[in-house]
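One structure, as structure tokens, below. Some questions next.
One protein chain omitted, others in place.
The letters A, B and C name the chains in turn, as written, and every chain counts its residues from 1.
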Amino acid sequence: MRVQEAAFDPGAELNRFSAAQQNAGAVVSFSGIVRDRPEGGLLHMEIEHYPGMTQSAIAGMVETAVARWSLADALVIHRHGALKRGEVIMMVATAARHRADAFAAAEFLMDYLKSRAPFWKKEVGADGAAWVAARDEDEAALGRW
Amino acid sequence: MRVQEAAFDPGAELNRFSAAQQNAGAVVSFSGIVRDRPEGGLLHMEIEHYPGMTQSAIAGMVETAVARWSLADALVIHRHGALKRGEVIMMVATAARHRADAFAAAEFLMDYLKSRAPFWKKEVGADGAAWVAARDEDEAALGRW
Amino acid sequence: MIDVLYFAWVRERIGLPRERVETGAETVADLVAELTAREERYAAAFQDLSALRVAIDQELTDFSAPLAGAREVAFFPPMTGG
Partner (left out) sequence: MIDVLYFAWVRERIGLPRERVETGAETVADLVAELTAREERYAAAFQDLSALRVAIDQELTDFSAPLAGAREVAFFPPMTGG
């Protein structure tokens, strides 16, 4: 699990993660990419986080996911700082014997990262900057786990 | 969508797929890796397919997934022939504005590829070879879509 | 004349991947009955139809499907892709 300002290569991370699996036939990954605002004109995105809390919050989620879905392995990488359109914000990867477990665990990790890991996104355009509001659907998504 | 005997690089495919997205913030991938038999001793896996039908069956699934979850894009690569332990058999990638759509579409594609695309796996060990039996859970998984 | 294709253990039991068959069978089930009557290896491949799948012209169908106009019929076990 890594929280970092530097860019990373999701493809290289996926390959390294997959190659490390001895007996997990199913690998699921999620990548989040900076996309434009619905109204267009995004210059960049700023991601702020709470350093002391981020590591322990994510470690707790990963531990829960690994135990609950008998994962062989799980990976979380999340960037902070300024990111341009098209840059990869974060990725999650999970490995399990069967695909249902790998998928469920990746969705669980995403739902928790979205609403329980201390990151905040700000969209910066030529017309000003605005903090991204939490979506009710994201909070509601936690209810299913 | 590609069905091929040659190995491919899932990380490079994921990066290319992600880079091509203009406005889809969520990318999900699944990779299936050759794993050992529960009893061990796998020498390699042989994957047979029905060339004429494979392309059209997968194209139909992809078309359904793209329409149903408003996908920005979807990718399917599936190998056939002889594969060693640890080699990547196939991958699926989906891109959407929101992660729930990307996850659901990737799971849908995997469920259909597993039970409705004409591929058959044979596990070859020093003690002989056996066709992999379809799992009841895989057939049942189609019921949810 | 129709092309009949076999995959996986169906192919192995029958001993060939495809053949052209002269048949007047009206349905897939009729074709299976004709083949089964031919030789033991066909009977061995078709002994449990619930363990088999069939496609006509590369579309999954069932054993009661009519063969009229079909160019290609394929028999195989449940798929195990992915």
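Assume a residue touches a chain if its C-beta (ideal position, glycine included) is under 8 Å from a C-beta of that chain, and two chains touch if they have at least 3 such contacts.
These numbers come from a predicted model, not from an experiment.
Considering the intact complex, the chain excluded from display touches A.
Checked against the full complex, the candidates B:Arg35, B:His49, B:Arg99 or B:Lys122 give a single residue touching the omitted chain, namely B:Arg99.
Touching residues on chain A toward the chain that is not drawn are 32, 48-50, 52-53, 56-57, 78, 89-90, 110, 113-122, 131-134, 139.
Here is the rule we go by: only the chains that are shown with their structure count from here on.
With centres set at the average Cα position, the gap from chain A to chain B is 23 Å. With centres set at the average Cα position, the gap from chain A to chain C is 48 Å. For chain B, residues touching at least two other chains, in rising order: 32, 110. Within chain C, contacts with two or more other chains are made by residues 82.
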